[in-house]
Structures are given as C-alpha cells and as structure tokens.
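All protein chains but one are shown in place.
We call the chains A and B, going by the order they appear; numbering starts again at 1 in every chain.
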Amino acid sequence: MHLTLNFEPDSTMTSMHKDTLLEIRNLYVKFGTMAAVQDFNLTLKAGETHALVGESGSGKSVTAMAILRLIEMGTQGEITSGEVLFRCPDGQVIDLLKQTEAQMRSIRGNQISMIFQEPLTSLNPVLTIGDQIAEPLILHQKMSRQQAREESLNLLQQMRISEAEKRLSEYPHQLSGGMRQRVMIAMAMACRPQILIADEPTTALDVTIQAQVLELIKELKNKYNTAVLMITHDMGVVAEVADQVSVMHLSKLVETGNVHQIFNQPQESYTQALLSSVPKLGATADFDLPKMFELAGKPIEDNLKPQKRPDYQATPVLQIQNLVKYFPVRQGRVHALEKVSLDLAPGETLAIVGESGCGKSTLGNLCCRLLESDQGSIHLNGIDISHLNQSQLRPHRKHIQMIFQDPYASLDPQRRVGDSVAEPLVIEGKLRPHEIKQRVSELFVRVGLDAEQMERYPHQFSGGQRQRICIARALTLNPKVVVADESVSALDVSVQAQVINLMIELQQDLGLSYLFISHDMAVVERVSHRVAVMYLGQIVEIGSRQAIFNSPQHSYTKKLLSAVPISDPSRRTVDRALIEGEVPSPIHNLDYTPIHLQFRQVKDNHYVAIED
Amino acid sequence: MPRIKSIAKRSLNIVVLLSAVLILNFFLLHLAPGDPAEVIAGDMGGATLELLAEIRTLYGLDLPLHEQLGNYLSRVIQGDLGYSYSYNLPVTELILGRLFPTLLLVLSAMFLSITVGTLMGVLSARKPNSLFSHVLTFVSLAGYSAPVFWSGIMLLIVFASIWPIFPVSGMQDIFRDPGIINNILDIAVHLVLPVITLSMIYLAQYSRLSRVSMMDVLGSDYIRTARAKGLSETTVLFKHALRNAALPVITMAGLQFSNLFAGAVLVETVFNWPGMGSLAFESILRRDSPTMLGILFFSSLIVIMANLLTDFAYGLVDPRIQKKD
Partner (left out) sequence: MRSRSSKNMPVEYSSPAADAMRMFYANKSALIGLVLLVSIISLSLLGPLLIAADPFDMVWAPLTAPGESEYILGTDYLGRDILIGIIYGGQATLAVAATAALISVTIGITIGALAGFYGGWVATVLISITEFFQVLPALLLAMVLITLFSPSLGVIAFAIGVVSWTPMARLTRAEFLRIKELEFVKAARSISASNTRIILRVILPNAMAPLIVMTALNIGVAILFEAGLSFLGLGDPSQMSWGMMIGSSREYILDAWWPVTFPGIMIFLTVLAVSLVGDGLNDAFNPKLRAR
C-alpha cells in the first residue's frame, strides 16, 4: 500500500537543534470535515519524557498516531500539512510525513515504537505471546527464530514477568492486565527504539499495577536512553514522570513547558482551569469534611459555609452485617465478599476503595438488591431488606438508589431522558402525569440542566450531562442512600470536578448519604467523611478520611496510597515501596475455607485488620 | 479430567437429540390422518388387506403406544429403520445406497463455498470501496436471491442446449470407459453443475459474512498494534487478521449444514443426482413414509456429526476455548 499525501513536499529541509530527536511542526490532521489537530508543535529530546495532556476530544491520540502515520490506515483520518522531523540513529534528519510506506514500516517497531491503552484488545488473541514478541525481532533485527525466542525470554524477564518461559507459549487471555501491558512494552522495546510513544498506557490498570508499569517505563528509559512521549489525561501521572508537558484542548496546543512551570505557573486559562479540577492527594489533609473543587465561577464562600455534619448519633441509615457473596465459576468459586460489615450514618459519605477483585462493586450491587447475598443481612432504615421478595422489597427500594459508572450505558438509548428520569414515579403510580412532569423539571434544574432538555435523547448529551441525568433519576424518589459505583471514573477531569461538586451540594441540601465506591484515592479524599479499604473481599482498614489518609496503618493501605501518583511534581517520589507481583485473584476451589480478619481499634472510629 | 467430562456431556447431548428425532418420527407417523398401517404401506395402489394385516403384526400397531415406541427405538438401535414397500428394500439399505452421492455433493459444495467465499470476502474487505467490492456485493446478493432449483434449471438449459460441455443429468455415464481414473473423472465431470448450483447461495453468504467479519477485525486494536510493529500489510491480513475473521465463518458453517441438505434435495432433483435428496423427493411422490422418516433421521444424524466437527475446528482456531484456565 503506497501512502501519498495531498500536499506539496517542502524541498527546503530546515534543520533541527542537535539535541532534538523528534520535532513536530505545524501539524494539521482532519477526520472527514472535522479538524482533529490544528497547528500542532512539539519538541522531544533524547532521553526525555514529554507528556501530552488533554481531555477527550483534544486530539492527543490522533497526534500520536499521526507521528507513525498509522492514522491513515483503517480510519478516515488525513494528515493535511505539517512536518514531523526525526533524527535517525545515523544522524540524518528525515521528515516522517514524506517517507514511503515501506520506509515507515522499517521505522515502526524499530526506531519508534508505540504502546496502547487496552492491553487485552491490543494483543492478538489467537497468537502466542512468544510469537508476538518475536515478530519485530525477526522482522527488524533479522534474527532467526531461535535467537528471537531467546531474546523474547530475556525481554520478559527484564519486564519482571514471572514464569517467563511458560508465558512464551501462553495466550493473551491467560495473563492479567498488568502482565499484558508488560508484554506490550516488551514488544515495543524489543528493538531498542529511540522513541517510545505511550498512549494512555496505564489508564486501564489498577493503581498499584500502574505504579509498577510507570516505574518499569522509567527504568527502561534510563537504561536505553529512550525518549518517551506519554499521552495521558491523568495529571498525577504527568507530575510523576514528565520532564516536559504539552497541553491540548479541542485540537489545538494550549501551552507547553517544563513540568514545574506548568504545574506551578500555568499561563493559559484552560491550563489553570484544568489544574484546578485535578484532585491533589493531600489537599484536604487539614480539613475533615468533603471539600468542593474551586472551579472558575464557583464562589469559594461555598466551602466556608458551615457544613452540616453527618449524624452519628442516629440509627445508621444503612447497616450491613456479615455479608457474604460467592460466584461459582468453573474452577471453584469467586470469593467476592467475606463477612463484610459496615454502617452508614445519615448525611455521611462512606467511600469504599480497593482494586479489581476486592469486592467493592459487588457490595454496592448487593445493597441495592441487584444481586442476592449468600449470607448476612442488610438493614435499610432499620428494616432487614436482604431476604424480602420482589413485591415486599418494592416500597423499600426507593430509599436506596444507584448511579453507575458508564454514562453511555446508563440511559436507555431509545427513550427520551425525561421519560427515563420519570420512570420510577411512573412505576410507583402515585402521581398524575402533569405532576410527574413537574417533578422531573425540578430535578433537571436541580442537577444543573435546562428543563426543556427533558425531550431529548441520550445520544444528544455529553458524558458529564448524562451523569447529571442519572443523578436526577436517582433522586426522583427522594432516597436516603445513593450508591455511587465508580460514577465519576469515566468522566473527563474538569467534568468530574463539576459532578463531584454537585454531589457534595446535594448532600448538604438533601441530607443524602453516599456509599462512594471508587479506586481513585485522590477523588475519594475530596468527597468522603469516612473511608473503608477493601482487599480480597474483606475490609482491611476503616476510619475517618483524615485518619486513613494521614496515618494509614495496614500495609496494603500504605502501599495503595504510595502507589497513587501525586499531582505535584515537586513531591515526586524517587523510590517507592511497590507491591510486587499482580493483584491476587479471589478465585479459590471449593475446599478453601476463608480466613476472616480480626480487627483492632487504632483510635475512635479507626479500625485496622490485624496482620500476621 | 475435564476433557473426558465434556466429551461425556457432549455424547449425552447427541443421544438425547437423536432420541428426540426418533420420537418425533414416531409421533408424526401416528399423528398423520389415516390408518398408520396405510401410511406405512404407502401409495402403491395395491395395498391389499393381507398386506395391511401383515404390517399391523410386524409393527405391532395394535399394541399400546408406549410399547410401540419402545419397540421402535430398540429396532433403530439395531439399525433397522423399517421397510420400504414401494422400493421393496429395508429403509436402512436403501438410504445407505444413496448416502455417498449426497455426501460428495454437499461436502464439495461446502468446501467450494467456504474457500472461495471467504477469499472473496477478505479481498473485498481490504478495499471496501473498490469496484471489485461493489461487484462482489451485487453478485452475492443476486446469487443469494435466486431460488436454487431455478438457478440449476437455468444452468441446465445453458449447458444442455447452448454449450454442452458438462453433462446435465445423473452421476455417471453408463457408456463410460472402464478404469478407476476414468470413473473418478466421470463422476467429477457430472459433479460440476450440481456443485456450482448448490454452492452459489452459500458462496454469497460466506463472502458477505467474511467481508463484514474481516472489516470488523481490521478495525480492532490488535491490528493497530501489528501495524505499529512495522509488519507488512500482507502479514497483518493473513497472519493476524484472517484467523480471527474466520471464527464467525466457522460458526456459520456449522449452522448451515442442515440447510445444505435442504438445498441438496432440490439440486439432486433438478440434476437427477442419485442421492438422498432425490430419494426424499421420490419417496414423497410414492407416499413412502418409512423412507421419508428414515431420511429425516439419517440427515439429522449427519448434521449432528457435522456440528461436532465444526465445534472441534472452532476450538482449534480459537485458543480461548481450549485453554480456559
């Protein structure tokens, strides 16, 4: 396939600064009629990590794909003008946009490599790991199959993948997410490229695994003097790894500079707004209540208003006792929850944090009776709802509602959003149609939307707006408890901040309690009164947010907190005690008897599981 | 060992299915309007009273139904599918004699339509907006829309009257030269038109399916990774994409097998191909129920075997099936 570009090649080759490895000049990329990247410039030096930051739709991924000219294959993307200058190992400077397809192929995977976001779908499911790693070695380094196999083994060991020999003949689905991403990195580094382009490499990974992978990339970078172009939306990751930062917004470059400059003295208003939306770990260390983000247009006085505190003297609005849930699978059982107990006070936000497999989502689903528990009880407003049948349950359901993670799957695409919000009232059947419409209008306004938008369909709204609609739907029946299952995890940072502010506001106005399930420690810090840390289906530590964040006791809590990237480059941790290995699996065979943890009291309401 | 357990489960499944088919056969025979003895005797015209009485004793038609069912099932297990009064042969023998031509026809058609269809679909997916793509889409739509018996007749007219290079009837020439090679060639030459007719429909379906499947696969993340490694487009297409795109095709192949048999009935009738399909048609003309039901059972058996094979083939291609940890 011969790629041709639709513009005149520039015969005057401008030279690059001698330290520069890659320079993008005035890049324009379009998709059909839409401009995806406009007038983009970037400079990358050898051995440097340059972070390209932006929210969804900013054009950052398109830019990355354009460097390797992958944008023209299989999509409608077209590079309309610009230069991408690259210094080859022999010193010669070439414009990647003017290379033939055959020349590009010899550069891809060889001198410039790329890794992507989703490690499961980014590896071919029907080919072995060994086969896939060997490919660039055989192709670019002209190794024999035997040599390639040995080198692949070597690479896997460097990536600290356990049982490397065995892995070579395994398939992607047999490996965990973190391992797959390491395999991707192995494939990308196989030919010791000058530049590694990493497109959101850790977004789909657990926080502790993310820390491992970032550490690995840092090590490899230092060892081979590879320049890294890191595409991300996570400012914490940027603060941890970047030397230089470029900020993109709606296809244009907004600001670029040294990482300290960008974080401490952002010049452009978009950058400032972006940074103010980012939850910084430690920002609320002195404050024991949830704290709203100080966004542009949001008066700071709201944070100084006397906040209502949770009522710890009253009966807890939600009481969970010894909840057990198993899922049968082929090899045995998934021990999702092992005798979990906790209380939620009126007006309180209790955050449940943990990584994949800890059971936090299962807990949320059980509270809403979307799943049936195997043992234990759930008391809502003092009444045991865990064993009621569907019709008995109905009058109680309205007291506890759920907001889900994916705003794109949370609303029925075939239904107008007003109807989706009205549905709980329609099913309840107590109000007349015009009263229902009235209530829905009120709710829309309450969550910050216009009442006329009731008539629209979900696909006409953005992710943040849809999440507001879901909040409106949850509030329809005036619940006492709202379970927020990773409700802000899929949103852009600036939108996330707005939705969190809304949730805190609603809590103050309506006296709601939240069961806030999340893996994002920095967000949890802003939003919660108390925090429970879960691991392998059990709570390992529980206490007030200040206690947990300022003086964590359990080793897992400490590792979890230390793995979180801090959005402040001056506090970059040089050496961290990282968790070794993978997040363990809660699958056991049927003979396994679980060991239930015992607790000791640290202080007041701060309890920690006793470790041996 | 989990392997043995799943094989045992599969076998049980097959036995249950076949028994269900047999029970269906049994009840159809008895639910049909009229005297079961007459239904069994068929439309010979000369179903005398003695013959009917003979049939009644032979099949135990005066016994209670559940005993009759038991007898029927035990007979089938021993390989006895009944007796055809119009052909004067045991049904099993009759069907076995016509098995090979049908299998030859159906397997050849399946092979042709899958390989050619998939190839065309793959090539079309590479360049979805090319002339080739559009022509292929149109041709496959046309091939699919034409009734198979009509296409056969049209081919027959063309090759019988206008361009007689292929024989239009039967499987073998009575006046052929002796010898095995000549035998094979003779059959092959007779096979051409029936196979082309039968494969036309499925070729259409496979090329459409493989085109969609390949386009889907070409848009996936692992193909993006393969390109990012600098692999040539040919390697990407044939090493990385094809196996994944083949999976839905294999699934469909398994499902289409029973339809192929239906098509075989029509094609064999048009071309006088001496297989089970034309036997089915003839037995209907003669109202020969034991034969019809025997064919129904036999073809279900073959379909079940074919499904097992496609499942096995699928497992070979997709490692996620075999190696579930």
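Criterion: a contact is a pair of C-beta atoms (placed from the backbone, for glycine too) under 8 Å apart; a residue touches a chain by one contact, two chains touch by 3 or more.
Note that this is a predicted model, so its numbers are computed, not measured.
Chemist: For the full complex, can you list every visible chain touched by the one that's not shown?
Modeler: The chain that is not shown touches these displayed chains: A, B.
Chemist: Just name the one of B:8, B:142 or B:185 that touches the chain not displayed here.
Modeler: Of the candidates B:8, B:142 or B:185, B:142 is in touch with the missing chain.
Chemist: Among A:30, A:339, A:379 or A:456, which residue is in touch with the absent chain?
Modeler: Of the candidates A:30, A:339, A:379 or A:456, A:456 is in touch with the missing chain.
Chemist: Taking the full complex into account, find the residue in A:150, A:294, A:423 or A:582 that is in contact with the omitted chain.
Modeler: Of all options in A:150, A:294, A:423 or A:582, contact with the hidden chain holds for A:423.
Chemist: Of B:119, B:157 or B:309, which residue touches the hidden chain?
Modeler: Of these options, the touching residue for the absent chain is B:157.
Chemist: On chain B, where is the contact patch with the chain that was removed from view?
Modeler: 16-17, 20-21, 24, 28-29, 31-33, 39, 128-129, 141-142, 144-150, 153-154, 156-157, 160-161, 212, 215, 219, 255, 258-259, 261-263, 265-266, 269-270, 280-281, 284-285, 287, 289, 292-293, 295-296, 299-300, 303-304, 307
Chemist: Can you list, in ascending order, the chain A residues touching the missing chain?
Modeler: Counting only chain A, the missing chain is touched by 55-57, 74, 76, 250, 368-370, 390, 393-394, 397-398, 401-402, 404-406, 409-416, 420, 423-424, 427, 449-450, 453, 455-457, 459-463, 465, 470, 473, 477, 492.
The rule we apply is simple: only the chains that are shown with their structure count from here on.
Chemist: In angstrom, rounded to a whole number, how far apart do the mean CA points of chain A and chain B lie?
Modeler: 51
Chemist: Touching chain B in the complex: which residues of chain A?
Modeler: 1, 68, 70, 73-74, 104-110, 113-114, 116, 118, 121-127, 135-136, 139-140, 170-171, 173-174, 184, 187, 330-331
Chemist: Can you list the chain B residues touching chain A in their complex?
Modeler: Residue list for chain B touching chain A: 218-233, 239-240, 243-244, 317-320, 323-325.
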